[in-house]
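For this depiction, one protein chain was excluded, whereas all remaining protein chains were kept in their positions.
Here is chain A:
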Amino acid sequence: MDIAIIGANGSTGKHMASRILLEKLLLPTDRLQLVGRSTGASASALYGFRQDLKDAFAEHCPIIDIALRPEEIVADIILMTAGSTLHPHAHKDKPPPSRDELASYNRAIAIPYAEAIAKYGYGHEIVIVVTNPVELIVQVFADHYDRRRVIGMGAYQDSLRFRREVARSINVSREAVRAMVLGEHGDGIVPLWSSVTVQGFSESETARAIRQVRSSTSSVQFPETLQRLRDEIIQIAQSGHMNEAFQRFDTLPPDVRVMVGPFLTLFSGAKTDIATANATVDLVKSILSGKDTVIAAQVVLDGEFLSVSGPVGAPVVISPKGWDGVYPIPLSDGEQQLFFKAVQSIQRKLLLWNA
């Protein structure tokens, strides 16, 4: 088994590499490929990073290979994490890049990799997309390669966050909560309250617990509530009271915290790279386990779920072959409306970004 990390010199890529070695996912005869660009800092820094990894994990280190051109990528699982990210404090004198600028920049980075994997790959690679906007980059890879082997991380990570936040609100462990977030990895997230189950809770106990903690009585009200509470948090953070902003954040409903949490983390000057890397490696472990597992992930649909076509966060069954099909999870009327709204939002943005 070989794993390639595109964008290995970035902070998320480095955390992924470190966690892969820490968890001994690869045998000493397997290969971890660190992929960077021949121009730019990664061309030299990756050699130093490799040395650091060898120093840290000498006893059980796999072969660590460095590739500086897209055509050199050879692996069974390819983690796409190259690209820029939204960061409000990246340049203090300049405004942060808009989401449209980010999309255009990251799309241009992704295309040569998608083309190379299609041309030089052997057709059995699984591509896990971490780079945002995840729907756009999933579309880029699926345009060139087998769409069933392209999986976007957004909804998977949102679902992990949702489970954690629900668990926190009702005082149980995350492992005890099953829940999914579908739709867009961004403002168009669709938290599926109807999918929430809590180990040890009866249906009526779960329903009562949900009523007490969710942000709004129906899913269609969620975007408005999210917007209102996020604006409130931003105002506190912008006034320089970061501690107060996080204290207020802790009192928000769990579905709102799913969205506001990463935003506030970035706003504070920190990154979400550790959580993203951990979630990605968890997904890799699920794939390597050989078991069919149901997860929420961004995939390019062709009518398999609610007759939707295009990239969107959907419930899928993953296996060592990629995603085998969708899992027919029932949605409430409100969730379905929210999901279709997210699909439309994604398609509008893709039209703009692909123009």
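Definition applied: a contact is a pair of C-beta atoms (placed from the backbone, for glycine too) under 8 Å apart; a residue touches a chain by one contact, two chains touch by 3 or more; residues count from 1.
The rule we apply is simple: contacts and distances are computed from a predicted model.
*Asks:* Just to verify: the chain that's not displayed, which of "ABC transporter permease", "Amino acid-binding protein", "Manganese transport system membrane protein MntB" or "4-hydroxybenzoyl-CoA reductase subunit gamma" does UniProt list as its protein name?
*Replies:* "Amino acid-binding protein"
*Asks:* For the chain not shown, which residue from A:T29, A:T251 or A:S307 touches it across the whole complex?
*Replies:* Here the residue in touch with the unshown chain is A:T29.
*Asks:* So which bits of chain A touch the chain we can't see?
*Replies:* With respect to the unshown chain, the touching residues of chain A are 1-2, 27, 29-31, 33, 63, 65, 67, 72, 74, 120, 122-124.
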